[in-house]
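Take a look at this one; I'll ask things after.
One chain of protein is taken out of this complex; the other chains stay put.
The chains carry the letters A and B, assigned in the order they are written, with residues numbered from 1 in each.
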Amino acid sequence: MNSLSEPRKWERFFWPIFASALLLALWHYSVVWSGTKVFPSPREVEKGMGELLRHHVLWRDIVDSLRRVAAGFGAAVLLGVPLGLTLGWYPAANQVVNPVMQVLRPISPIAWIPVAIIFFGVGDRAAMFLIFLGAFFPIVVACISGVSNVPSVFRRAGRNFGLTAPQLLAKVLLPAALPQILIGLRIALGIAWLVVVAAEMIAVDSGLGYLVIDSRNSGKRYDLVVAAILMIGVIGLVLDLAFRRLEKLRSVRWGFRFES
Amino acid sequence: MQDENTARTNLRVQLRPIAFIAALLVLWSIGVRREPSHLLPGPWGVVGGIADLVRHGLLVKYVVASLFRVTWGFVLAVVLAIPLGLTVGWNRRAEMALNPILQILRPISPLAWIPIAILWFGVGDLAAIFLIFVGCFFPLMLTAINAVQSIPAVYVNAGRNFGLSSAALVYRVLYPAVVPNLIVGLRITLGIAWLVVVAAEMIAVSSGLGFLIVDARNAGNRYDLVLAGMLIIGVIGLMLDMGMRSLEKVKSFRWGYSED
Partner (left out) sequence: MSLTQPVSAPAAVTIKLSVEHVSMVFERDGKSTHVLNDISLKVGDGEFVCLLGPSGCGKSTLLNAMAGFLSPTSGEIKVSGEVVRKPDPRRIFVFQERGVFPWLTVEGNIGFGLSKLPRAEREQRIAHYVKMVGLEGFERTYPQELSGGMKQRLEVARALAVNPDMLLLDEPFGALDSITRLIMRGELLRIWEAERKTIVFVTHDIDEAVQLADRVVVMSARPATIQQIVNIDIAHPRDISSPRYLELRDGIFQQIGLAHKL
């Protein structure tokens, strides 16, 4: 809409590849030019990645991280969605609970580590609890706003057809709020991915986060550090894209504006 | 007559959240007494902890340290990411080029950058500020890009119709049009910054609220200070959020939000 002519189809692939190549070149030459002995060049990172894959370390760590995310995120969905829907449906209830949530929400899940360790000890469960905390609040908030943003036409139409309150919730509010709820879930999943990496750097000894810290601590293997970081980025992106596919389902498509 | 009744109902309605909090505090006291390791303090213990911090002058010192880092990291990110993001968003090809790179870097927890931060900046303030900067940069850039792309084409066409030069178009159409979206993005990113600073302080520096939590636990299991620290983190995070929301209320920005 704003610059010059419409980009052509091939340009969709050309420009990203061009920019990435440029970036890699910049990276490579800054490493060479600064003469650093520690920071890896792109090629070293590539070799490091291969090393990780070959020793099967990488796969196990990926699975561990994903496992924890699944558990923590799953729990957050199971608890957070009903709570959020209820609070959205009964604004009076929301008003009561809101102050407590507003104070708890800005506390980084990482700050909960000492408390988590008391209840769950050091290990998987503590990490899952932290992930749960990180995902819980965004999910609740998204559900509340999803329900309260349902246009009143739908609510009125539902009542008009004689639906009882539970039926109204299930047959009108939930489908109407679903697009916004899905967005909240996607964002919460992204947060869960951030938290799991951070939690693994502190409280457990497996997973991608742990791989990052461990590679540095045992031998200053910065090539592995960067390789692990990139892996974290790629998997996080894959999770996000997978979730976006859900948004394309026909019964929720209507709630999103997609690029043509 | 009418006013008396409404005043009484208003008071009752406002008391409900307070009653809820009181109920939670009671539950907390009971739960703490039954907890086996007797490490967690009850509500009064936390109050004592806060008093302790105030007495030793640590409360102000740590809060200031955390806010200092957040401010620097956040402001740096804003100053770099917003103009860059606006420019990239305006230019379709630039966006095409950079988007994949941004999408891979975005899901990487800022904490995963710690080894690199320490490598470049050593342990200390600068490393923490760098982490906050990284945590804010990508979301801000994506917000800016998104804001530009959401400008309805009609506005741009109207501007061109009236013969505005490119510079004037940017100043008189683009900027006012993106401001509401940007402010919301700023608020959300400030929240992220607050989460990152706490986490960063738990790992990489020796002052600030995050450090307080880690230190209080390590040096003697002072869980009253741990919880006190968490509470303060929550409250200050909330205040930051409310501060940004009041910015959203400034009249000249309000056009971006629909009136109720």
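Here is the rule we go by: a contact is a pair of C-beta atoms (placed from the backbone, for glycine too) under 8 Å apart; a residue touches a chain by one contact, two chains touch by 3 or more.
Keep in mind that what you see is a predicted model, and the values were worked out from it rather than measured.
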item	value
Partner chains on view for the chain not depicted	A
Selected residue (touches chain absent from view) among A:13, A:59, A:119 or A:161	A:161
Contact partner of the left-out chain, one of A:24, A:117, A:234 or A:252	A:252
Which residue of A:35, A:151 or A:219 touches the chain not shown here	A:151
Candidate in contact with the missing chain, chosen from A:178, A:196, A:213 or A:237	A:178
On subunit A, residues whose C-beta touches the chain left out of the figure	151, 153-154, 156-157, 159-162, 171-172, 175-176, 178, 250-255
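By our rule, only the chains that are shown with their structure count from here on.
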item	value
Distance from subunit B to subunit A - Cα centre to Cα centre, in angstrom	17
List of subunit B residues in touch with subunit A within their complex	13, 16-17, 19-21, 24, 35, 37, 39-40, 90-94, 96-101, 103-116, 119, 153, 156, 191, 194-196, 198-199, 202-203, 209-210, 213-214, 216-217, 223, 226-227, 229-231, 233-238, 240-241
Subunit A residues touching subunit B - in the complex, by the definition given at the top	1-3, 6-7, 11-12, 15-16, 18-20, 23, 38-39, 92, 95-100, 102-115, 118, 190, 193-195, 197-198, 201-202, 209, 212-213, 215-216, 222, 225-226, 228-230, 232-237, 239-240
